[in-house]
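See structure below.
The complex appears here without one of its protein chains, the remainder shown in place.
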Amino acid sequence: MRVLKLGLVQGVFGGILGWLFGFALVIGSRLLLGLPAQWNPNLTGLAAYEPAVVVAGIFFVVGFMIGVGAVSDWLKWARGIDTPFNHGARIPGTSELARYFNVDYSHKVIGIQYAITGVLLLGVGGTLAMIFRLQLAQPELNFVPPDVFNTMISAHGMIMIGGILLGVGGMSNYLVPLMIGANDMAFPRLNAFAYWINVPGALLLCVAMVIGGWNTGWTGYPPLSAQAPLGVQYFFLGVFFIGLSSILGSLNIIVTTMTMRSPGMSLFRMPVFVWSAFATAIIQLTATQFIGLSFLMVLVQRILGMGFFDPGGPVWSEVDKWAGGGNPILFQHMFWFYSHPAVYLFVLPGLGIISELLPVFARKPLFGYKWIAMSSMAIALVGFLVWAHHMFVSGMSNYLRVPFMMSTLLVAVPTGVKFFSWLGTLWGGRIEFKTPMLFALGAISVFLIGGLTGPPLGTVATDLNLTDTYYVVGHFHATMFGGFIFPFLAALYYWFPKATGRMYNERLGQLHFWLMTPAFWVMSLGQIFVGMHGMRRRIATYEVGLDIGTAQMMVTIAGFVIFISVLIMMFNLFVLARRGQRAGANPWRSRGLEWQVPSPMPEMTYPATPVVVGEPYDYGKPGSIYVQFAPAAPALHTGASITGGD
Amino acid sequence: MEHLFLVFIALPLVVGGAVLVGAWLLTKIMPGDAAAAKAAAAAQAAAIPAHGPDYARLTPRRKAALRTGIVVLLGLALLTIVEFFLAALGSTALMFVIIILKAALIMYFFMHIAAVWRTEEAH
Amino acid sequence: MTAVAESYQVQTRRNRMGFWLFFLSESFLFGGLLVARYYLWGNTRPSMEDTVIGPLHISYQVIPLMITAVLLLSSFFMNRAEVAIANDDRKTFSRSILLTVLMGLIFLLGVLIFEWGWKTVDGQIVLGRHISPTDGVFGAVLYGMTGMHALHVVSGLVLLMLVWNLGRKGHFSPEKHWGVEATAIYWHYVDLVWVFFYPAIYLIGVGVHAAGH
Partner (left out) sequence: MDQGTHRRSYRRHFIIVSILVAIVAVISIVGLWAVPEFPSASTQAITVNWLFDLHLAVIGFLFALVMVFMLYILFVFRRRAGEEGDGDHFEGNTKLEIIWTVIPLIVVLSFGVIGAVTLRDVTAAQENEMTVNVTAFSFGWQFDYPEQGVEKATTLKLPVGRPVHFKLKSLDQDVIHSFYVAEFRVKQDLVPGVPTELRVTPNVEGAYRVRCNELCGTGHTNMLADVTVVSQADFDAWVAEQKAAVSPERLAAMGQELHASQGCIACHNVTGEPGGVGPTWKGLYGSERQFADGTSGVADEEYLRTSILASQERLVAGYAAVMPQNYADVLSDQQVAALIEYIKTLK
């Protein structure tokens, strides 16, 4: 069977074997020591064997990674065997498609693997949302029981975040080497490892829903998460491994950007997306450790009784005993130290995509390139100083509220610079409304809602009212859609011809946009409205007396319209485009490096070294050249250097 | 208390051992490896001399490096002892000064942090 | 099927930068543990009773100082091993690596047994409750910090054994020994973390004795 030879399938087998091994190991050691196999005789099913289940989950990931072959080369190195660096189909006689189910070192394959897995996860999360939105469409519906509802919203949150992280990884893995003129990333094997560890991580997240679920929301605050059903452990593990992928992937991006740029590409001649990917990578590299650590601490509190967050017993100020003293607030600090900058790492690549697309379709230079590039860095750095604004009502010390309010509001400044610079870019252009451009513009409008609803949450007095209501849900979804989903879709449409050599159906693309954008506006404004009228966050149903049924119904309907419009996109890209027009090397007349080579790109994108000799966005300046291919190597196609304008 | 022993001593050792054995087994059964493994074994069979060809030429550099190493070690030891006794003063700030000094010694001399910015290999 | 061919020097430079970024990332992990320590312990720390074994009276503070000294010494030998391989002295390399491993093991056993599992009853050493992870925040943070560090020591030991084995087979030369360099800076990094952890756990703050111990 050829299917059985696929890395993915072997990985799943390896994972299952690893799980059984880990489970048997722990239970076996217990029995050997003469202890009962069950930890807690009051519980039934897997929950009674919680520590064994956790260890088994870790071995599941180890088994998966060995089975899929992501560590084979390293194991060989450890034994002193050098391995060739293969670029291309690894198993002779298998199809091109099979590359995507095996460990492959090409950054283009890995980028697409990331993107597709991301879209799949977003699909799973979206479907969950559709189910519980049905219950919320009208007051006092109860067909989803509260525990299932809680599991679904928690899973929706974290699976969507996983999907976004994978989407971000897809964009930066695929685009950064292309844009800086490199043939691959600095560490291709690490790149493959970083992608593949997401798969068992995502599987653990999904399995968590069926082994008891968890009722904590995606934030997983203890003490609730310390008392939640078994599923919370696989939620922790899943996030932990996806976080590991973030760290390794971003390390790769930073080294690639720092060391592999084409000759002549100084930092301020990089495409602006690379700047935002770089800023993102800095956040991912450092802050991610904190969410991993905070979840790990709850995990060990559950299985080993280490009371980091368990307030039982005397508080630490009266330490005459060693018992108790845990503090749930510590978790919130550690959690948000990652999870707030995380929001910026979701949106920065998206904002980079907008900045990348506007000049191409307006045929104009990017207005204030350096300001846009630096505002990404500013957002990333200020983002580290604002985490506690999620905790204004948490019982955090009162005097800390004011400085965090100030730093939070400061984020508005670099974000404003981006908005105004975009307007400056559009002004005086010859704007063309192709699908990618529509999505970039839609992103601006949607991100505007997200951005403008932010300051009321930043000032403490209004936040006391609004926090943890549906207002936050509306704000957050607008930020995520405007900052990630819309630009991600724009990027999908924009680079689709480059990756596949085929054009998507423009008319369906436009239909997708015109369904999705108004629907999103309705959804987002509806959520904000109900939030201001007494709708709390994360409740399974609401009272008739609140009188928000109509608005909720509109939110649900709008949600379904968005869902359907995404299905249209899937049909367009995955079915129709197979027979689409040939795209040609540069359908958008872009100045970017990757558009100067044929579509689809050759295995080694740049056989001739590209040499950067000009500015990246000099549209409209006669005779301006961005890149020349090294004269020593043969030119790839006529007009290897390009001119902006006519 | 058996729990403690199990979780913190027996389990890590057993798990670590199992991982190593498993990884070793996997490298054995990995396809296409037999030839490479044989070649590696053959390379090992060839006697490796105790010193490389440039041993004599590089002797001054080794000696200089050994001197640096000893001085750094003595410095670290001294700082640690000072730290140990100054702890009684209860000054956290002072402790941090010593910590930073020790960290700087290790990062500069042992970890060669400067090498990150070096573009030419200085071997 | 073209290989992305880069010279060993170029790839080593990238590796080095990547490894340091990895350390930067890890320092946030260990920094998080330090944050937890200062948040939960404040200006206190657990203090255990001094130990009497037969005629010997050992101040509890001496044992952590000893294992710290062993770790620092292992770092010295690691440095010596790296210098040796970079200057064509394979014999010293092998010996120094083995010494490093030995000291690493002593450190690890020091943590596992003296830290985690040791108590004296009537002058006899018994494995058992010294301070356990369930002893409130003191146990939790102590085990969290030493545990996470011990995990890195174990992985460092594995790396050391690997490069020792490869060195034995003659894999490294003065020009090409990134494997040794990586292991060396990893081992020094583990040491570096302990430089921060040792005072945080044993020296800073007022010692608090457990009631009833």
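Labels A, B and C are assigned to the chains in the order they are written; within every chain, residues are numbered from 1.
The rule is short, and it goes like this: a residue touches a chain if its C-beta (ideal position, glycine included) is under 8 Å from a C-beta of that chain, and two chains touch if they have at least 3 such contacts.
On a predicted model such as this, the values are computed, not experimentally measured, just so you know.
Chemist: For the chain that does not appear here, which of the shown chains does it touch in the whole complex?
Modeler: Its contacts among the visible chains are A.
Chemist: For the chain left out of this view, which of A:L31, A:V210, A:L267 or A:V402 touches it?
Modeler: Answer from the full complex: A:V402 touches the omitted chain.
Chemist: With the missing chain put back, one of A:G28, A:P263 or A:G312 would touch it. Which one?
Modeler: Of the candidates A:G28, A:P263 or A:G312, A:G312 is in touch with the missing chain.
Chemist: Among A:W39, A:W77, A:Y100 or A:F419, which one touches the chain that has been omitted from the display?
Modeler: A:F419
Chemist: Among A:G429, A:G501 or A:P587, single out the residue that touches the unshown chain.
Modeler: Result: among the candidates, A:G429 touches the missing chain.
Chemist: Identify the residues of chain A touching the omitted chain, counting contacts across the whole complex.
Modeler: 42-44, 146-147, 150, 215-217, 221, 223-224, 227-228, 311-312, 315, 326-329, 362-371, 393-395, 398, 401-402, 405-406, 409-410, 412-413, 416-417, 419-421, 423-424, 426-433, 441, 444-445, 448, 452-453, 455-456, 458-462, 464-465, 467-469, 529, 532-534, 536-542, 615, 617-621, 644-646
One rule holds in what follows: only the chains that are shown with their structure count from here on.
Chemist: What's the distance between the Cα centroids of chain A and chain C, rounded to whole Å?
Modeler: Measuring from centre to centre gives 34 Å for this pair.
Chemist: So the centre of each chain is just the mean of its C-alpha atoms; given that, what is the distance between chain B and chain C in Å?
Modeler: Comparing mean C-alpha positions, chain C is 10 Å from chain B.
Chemist: Show the residues in chain B shared as contacts by 2 or more other chains, in ascending order.
Modeler: In chain B, 40, 43 touch at least two other chains.
Chemist: Note the residues in chain C that touch 2 or more other chains, in rising order.
Modeler: Those would be 13, 17, 133, 143, 169.
Chemist: Report the residues of chain C in contact with chain B in the complex, numbered from low to high.
Modeler: 9, 12-13, 16-17, 20, 43, 61, 65, 68-69, 72-73, 75-76, 78-80, 83-84, 86-91, 112-113, 116-117, 127-129, 132-133, 143, 147, 154, 158, 168-170, 173-175, 184-185, 188-189, 191-192, 195-196, 199, 202-206
Chemist: Mind pulling up the chain B residues that touch chain C in the complex?
Modeler: 1, 4-5, 8-9, 12, 16, 20, 40, 43-44, 46, 48-55, 58-59, 61-62, 65-66, 69-70, 72-73, 76-77, 80, 83-84, 87, 90, 92, 95, 98-99, 102-103, 106-107, 109-113, 115-116, 118-119, 121, 123
Chemist: Show me the residue ranges of chain A that touch chain C in the complex, using the header's touch definition.
Modeler: 78, 80, 84-88, 183-184, 186-188, 190, 247, 251-252, 254-255, 258-259, 285-290, 292-294, 297, 300-301, 304-308, 313, 316-317, 319-327, 330, 333-334, 603-604
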